[in-house]
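Removed: one protein chain of the complex. Kept in place: all other protein chains.
By written order: A and B. Residues from 1 in each chain.
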Amino acid sequence: MSHVLVTRREGAVLVLSHHNVAARNALSPEFYTAVGHALREAADDPSVGAIVLTGAGGHFCAGGDLRQLVKRRELPVEARRARLEDLHDLIRSVRDCPKPVIAAVEGAAAGAGLSLAMACDMLVAAKDAVFTVAYVKVGLTPDGGATAFLAEFVSRQVLTELCLTGAPLSGERMHALGAVNRLVESGAALSHAITLATEISKGPQKAMGRIKHLCRLTMHHSLEEQLELEAQSMVDAMGSDESMEGIQAFLNKRAPNYIQLREGSE
Amino acid sequence: MSHVLVTRREGAVLVLSHHNVAARNALSPEFYTAVGHALREAADDPSVGAIVLTGAGGHFCAGGDLRQLVKRRELPVEARRARLEDLHDLIRSVRDCPKPVIAAVEGAAAGAGLSLAMACDMLVAAKDAVFTVAYVKVGLTPDGGATAFLAEFVSRQVLTELCLTGAPLSGERMHALGAVNRLVESGAALSHAITLATEISKGPQKAMGRIKHLCRLTMHHSLEEQLELEAQSMVDAMGSDESMEGIQAFLNKRAPNYIQLREGSE
Partner (left out) sequence: MSHVLVTRREGAVLVLSHHNVAARNALSPEFYTAVGHALREAADDPSVGAIVLTGAGGHFCAGGDLRQLVKRRELPVEARRARLEDLHDLIRSVRDCPKPVIAAVEGAAAGAGLSLAMACDMLVAAKDAVFTVAYVKVGLTPDGGATAFLAEFVSRQVLTELCLTGAPLSGERMHALGAVNRLVESGAALSHAITLATEISKGPQKAMGRIKHLCRLTMHHSLEEQLELEAQSMVDAMGSDESMEGIQAFLNKRAPNYIQLREGSE
């Protein structure tokens, strides 16, 4: 197990906790590798229904490590680029994981830490959490998909201001802007995220994987493209054990039991 | 005339009312055919200025008929797909109709019923209307453009939650999220929709058809593509009888009369 990532199970929920507390969970190559590995394992483990990603010690993630960045400017362009791809591969891992990934954010989610929080499928945040597109303050530009993820819910005018000034957004403001699924008291983000993840983990696993995929792609699709993707997904789902169970349960006025289907195969 | 679709005129407004009340207006092949037919007729009828789509008996539409869906899983994949295309052709008919289509929603707009409501150009909803992306509850995935239409006004985080949980959204919440043009008291959606449609039906018909098209395509266009489409549309509009009437009326400080232009040809 990695030193910077502590993993534990809470029933069907896998909790991934960043432990680089002295640096407010600043990012590191070790963290990228460990999270990518954990997400790939979770994808293949039918007992994992949902994943929570959080940071230990009261901060989600302070972003890149500036002491490392100072050294990186001495590297050739190709080497700088390779280090960036490690971050971007992490963002892709969150996107491509077929299980829902929920960010639980306390304290700082700054720079690439903000990107990582916004890359998740859902967001639970403490009221006093602080999201910042901090890059401009040190003469840098956003990475990790920060501009892509923020543009999903703020106007271009606000996006531009946030990225040009690095002004902080509280959890409360992020909730008002529509990007926070559960706004909670300071210190309560992880427990609420686990509750939400537990509830979701009871759903139909294959259908939920398809739904995550649909929700990720729709903002980049024309209506025609999305209708096609929805149709392919629905045709598959119609023949699944999950919909058999779901529809029978509905018609018989009982609760569906999707958990029993997890170990078997269609 | 179809048994499941009652059509009537209110001045220049065509009202289409779904009548499958015992099943809370669950969808049927007969309904798809009847609405598609009515929209094509309305497109060619200069006396129709706008269209209102609603459901009788206190519910907009409960979505797909689960008893039919149970049978459909026995069908070969191609046959399942064909039935889905009937729904998707209905969504395309609403999009492609050159007249504005306004949904008047009371009670349930569930599953493909939500998709149909959101496919319309404008939305009038009762405060206590209930919108749900219900599919996941029975092990299915969204269709009818549900994910495309919701992504136009909610964040990806909220979209994912709605689709993974099937949680209900009230008319009031949909209004707060920005997708409802008129939020009204329970029972008043149809009358307010007709009022809005009547007002709009007085506008310049050809320009309004172009405007609907611009509003539909912009979210899938780059700025350059949309500038091109706006320019083509404007160059046409500049030479139209409608703009002649509109500009002359403005300069002469009188109200324009676009109705007189409807029967003639440019």
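Here, a contact is a pair of C-beta atoms (placed from the backbone, for glycine too) under 8 Å apart; a residue touches a chain by one contact, two chains touch by 3 or more.
This is a predicted model, so every value here is computed, not measured.
Within the set A:19, A:37 or A:80, the residue that contacts the chain not displayed is A:80. Only one residue from B:96, B:152 or B:172 touches the chain missing from this view: B:152. Screening A:151, A:188 or A:259 for touch with the missing chain picks out A:151. Listed residues A:47, A:165 or A:191: the one in touch with the omitted chain is A:165. For subunit A, the residues touching the chain absent from view are 66-67, 69-70, 72-73, 77, 80-81, 84-85, 88, 91-92, 95, 135-148, 151, 154-161, 163-165, 177, 216, 220. One chain of the complex is left out; on subunit B, the residues touching it are 100, 120-123, 149, 152-153, 177-181, 199-200, 203-204, 207-208, 210-212, 214-216, 218-219, 221-223, 226-227, 230-231, 233-235, 237-251, 256, 258.
Quick note on the criterion: only the chains that are shown with their structure count from here on.
Between the Cα centres of subunit A and subunit B there is a gap of 33 Å.
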